[in-house]
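Pasting a structure below so you can have a look.
Missing here is one protein chain; the remaining ones are kept as they sit in the complex.
As written, the chain order gives the labels A, B and C, with residue 1 at the start of each chain.
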Amino acid sequence: MTTNVGIVGFRGYSGMELERILSAHAGVTPWLLEHRADSVPEPQPLGHIGPERIPCTAEAAQDAGISLVFLATPPEVSMELSAAFLAANIRVVDLSGAFRLGTPENYKHWYKHEHTQPALLASAVYGLPEFYRADVPQARLLSNPGCYPTAANLAIRPLIQAGVIDPACGVICDAKSGVSGAGRKASLKTAFSEVTENFSAYSILDHRHVPEVLMTSNLREEDFSFTAQLIPIHRGILETVYFRAHGVGDSADLLQIYVNAYRNEPFVRLYPVGAIPDLRAVNGTNFCDIGVKMDPKTGRAVVVSCIDNLGKGAAGQAVQNMNLMLGFDETEGLL
Amino acid sequence: MTTNVGIVGFRGYSGMELERILSAHAGVTPWLLEHRADSVPEPQPLGHIGPERIPCTAEAAQDAGISLVFLATPPEVSMELSAAFLAANIRVVDLSGAFRLGTPENYKHWYKHEHTQPALLASAVYGLPEFYRADVPQARLLSNPGCYPTAANLAIRPLIQAGVIDPACGVICDAKSGVSGAGRKASLKTAFSEVTENFSAYSILDHRHVPEVLMTSNLREEDFSFTAQLIPIHRGILETVYFRAHGVGDSADLLQIYVNAYRNEPFVRLYPVGAIPDLRAVNGTNFCDIGVKMDPKTGRAVVVSCIDNLGKGAAGQAVQNMNLMLGFDETEGLL
Amino acid sequence: MTTNVGIVGFRGYSGMELERILSAHAGVTPWLLEHRADSVPEPQPLGHIGPERIPCTAEAAQDAGISLVFLATPPEVSMELSAAFLAANIRVVDLSGAFRLGTPENYKHWYKHEHTQPALLASAVYGLPEFYRADVPQARLLSNPGCYPTAANLAIRPLIQAGVIDPACGVICDAKSGVSGAGRKASLKTAFSEVTENFSAYSILDHRHVPEVLMTSNLREEDFSFTAQLIPIHRGILETVYFRAHGVGDSADLLQIYVNAYRNEPFVRLYPVGAIPDLRAVNGTNFCDIGVKMDPKTGRAVVVSCIDNLGKGAAGQAVQNMNLMLGFDETEGLL
Partner (left out) sequence: MTTNVGIVGFRGYSGMELERILSAHAGVTPWLLEHRADSVPEPQPLGHIGPERIPCTAEAAQDAGISLVFLATPPEVSMELSAAFLAANIRVVDLSGAFRLGTPENYKHWYKHEHTQPALLASAVYGLPEFYRADVPQARLLSNPGCYPTAANLAIRPLIQAGVIDPACGVICDAKSGVSGAGRKASLKTAFSEVTENFSAYSILDHRHVPEVLMTSNLREEDFSFTAQLIPIHRGILETVYFRAHGVGDSADLLQIYVNAYRNEPFVRLYPVGAIPDLRAVNGTNFCDIGVKMDPKTGRAVVVSCIDNLGKGAAGQAVQNMNLMLGFDETEGLL
């Protein structure tokens, strides 16, 4: 006896990853909710059998016995569909930025259009289980964190809480992402010939993911510098975090802060002094891998944080949240 | 004293390569003819100086003293612009497929719309200098060959002329191209995340470049099998050509056919028996590199032909043709 | 209660894939057999737990209760270790070419050194289940097929059996592989900067995988042409197979031959007329995906066959064979 769950946006990279993970999950049966005429008809082998497809309506979802839907859709669509599914008593895990920023004003500032469901904003739970686990099980509208903020907050928040960051320098986060972070769509900027053998920075000091980092890490805006950059790869995020350390003697001390913070976390892996994770270690998984390095002479410290942007940065974390919401083991289907 | 030449479509990959080659060419001054509102505003460094820009009209081109224009444009645009420039007594080197196939019927069959300048078709010279050099200098409308046919014909035609191909087997051409061959445009099929770590075949037995190969090589349709495939790289074409050899003893004999055919050709390079060219050898150049292998026991033979699809497959060959048309040394600006 | 199985060569790409698949397999417990001092110490996260490691000896394997070992090792090593494990009554699935070619003479011709275990050669079972399923369960020494031959034979043998190949033309197989096919080792030929933005052919008409294709497909040497080529990707093989068809009307007829051949095969997927598989469809899986195209006018036919060289081309197929040898469902751990 499994729980029926729906996926909207199953043709996008996060949606495809959701289908992949959920199809192997012992406790759920995934359904594909066709939101729009399919703009990308995929060749399928003969006799291919996958999850069943139904229209993307609250009614159809109810008829299928679906009790939770994943929205791997743009924020405008997520706002509209969230209201509809919640009204039909179907819980929502939204992977867009629609419900992450707390207030309609904040949303409008960063996403450049009005929030159409301000009443729902207050009830949304920000689903970063490592910090807000207690709030997740009861969530009806779960807002899945952004990819960059997930890697950043897992690296930065323990440092803030340990009080080891010199505020005169603050925190610099140099973030790099694979191209799937831009979504699955036709765009010259993400065309193969524009991206291969290239590397570029964008949204310097002005990325819409910045407020998510500030909110969760309790950093002040003036203490944070963030740059997003495009790596010519399909998936993976590596963030290099720089700060000046107070009250930390060496790399081992720095590592200990993370050991204390993540001792019981199944999805945060720490590297011994001398080792630094890379994207190979995390791609295809729900792990966030963290490595540290500190120069005792200068107090300069560096933390490297790696995730799969489609895993812990999107679909993996969404399933982690679903597990908590539906009462499964938190790691079910993810290890 | 240089000759003024114009480039239409300078934002595309072939157009950019034309600008690069012509800017270093001692005999010409390139101008950029702005055909449409620029859909891709490129960041430019301060004080950047490049070729002068003028509107894409015959009048503006005449005012600039332009006597020849390159059209790196889609065939529909090339048909329209060719007529206008020729009427103004400006010679045209067209890089599209508009004037390659001889008859309006042929064009319509392969390009799926009407030819709008049938009167010009007859006068177009097909500019593959290695085979049709004598016709190029007088051309007013020069049709620059397709990328796949250039690599294919340079490999196949000498074999046909030498009479060494067993007709029972015919010629199989397995062609692979970098993504720039699809042009510079937003498209999901050529999106980075769709192409990287992938490899795919398309237009199997039905590619619009097939008739160009048949016409030049004097192959019958039933004697030819052609498949196009997409390599996850920016530029370069490698074609692997298979046949059964009659009257050829070994690899050295096979090589000799090409040595005889290309003894005086500056842009065809042959590899000694035991060596096979790859894309590294030709990218960024106007060379076509050819290597051969034959099994004396079975008569099975393989020829590998490599070009830069933006070089000998487009802009390089267009400049080679221009050199012949304007009376420059054929290799000027290309070696 | 699971069966204990060992992996030798777990640091190579096939060995890593074996560890990944077997760790999720419900019926077995994998052990890592350390054959040599580790030349590639990998950074591991703190507290990382994976399969247990023991020395690579028959004694240690017996002590661990291991009843079957996978050898993801070079053929010289596989020959030596096979003898040792078999003598200790431990069954062997060998992923190297050591036991594929039937006779010591054949082996020496293609692998350029003496076979050290000629006595074992005769008893080895060639594990391509789609054709030799009945022989696999009893195998003590299972020889796992090569990657190129797997994709080739699944495409070619049904055609031979259906008698539709015109012998005057024979079969041309243009094969392309990702770089992992060359193994995990330091080599200038597979260095990133040599491979990226390149494409190259090698072992033309002289690849050691050719005899495996001939043996399984019952092709004569003179009827077969094979070229291997390197795609700048990590994993995946696509083979384009060309022939002239006798007694086949169109693409649908051609497809029907495969439908008949693979009706009950869980790991061969066929594409409807008009669709052609690519590497995205198979990477990370044990599937072989096949698509066809035929020109009724000329009788020219093309078959595209795709596998993951580390999946159906190595580790996946090895586990498929193990499932048959140990009495599990053939698809266990692979779907």
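Operating definition for what follows: a contact is a pair of C-beta atoms (placed from the backbone, for glycine too) under 8 Å apart; a residue touches a chain by one contact, two chains touch by 3 or more.
Note that the coordinates shown come from a computational prediction; the quantities given were computed from them, not determined experimentally.
Although one chain is not drawn, the whole complex shows that of A:V5, A:I21, A:V125 or A:V302 it is A:V302 that touches it. Of the listed residues C:A139, C:A152 or C:V179, the one in contact with the hidden chain in the full complex is C:V179.
What subunit C contributes to its contact with the hidden chain is residues 13, 40, 178-180, 184-188, 190-197, 232-234. Hidden from this view is one chain, which touches subunit B at 43-46, 48, 196-197, 259, 269-272, 275-277, 281, 289, 291. The set of subunit A residues touching the chain not shown comprises 166, 168-170, 172, 174, 176, 178, 194, 196-202, 204-206, 221-222, 224-225, 227, 229, 231-236, 238, 240, 242, 244, 276, 278-280, 283, 293-295, 297-300, 302, 304.
By our rule, only the chains that are shown with their structure count from here on.
Subunit A and subunit B, compared by their mean Cα positions, are separated by 45 Å. Taking each chain's centre as the average of its CA atoms, subunit A and subunit C sit 37 Å apart. Taking the mean of the C-alpha atoms as each chain's centre, subunit B and subunit C sit 39 Å apart. Contact of a single residue of subunit B with at least two other chains is seen at positions 178, 194, 196-197, 232-234.
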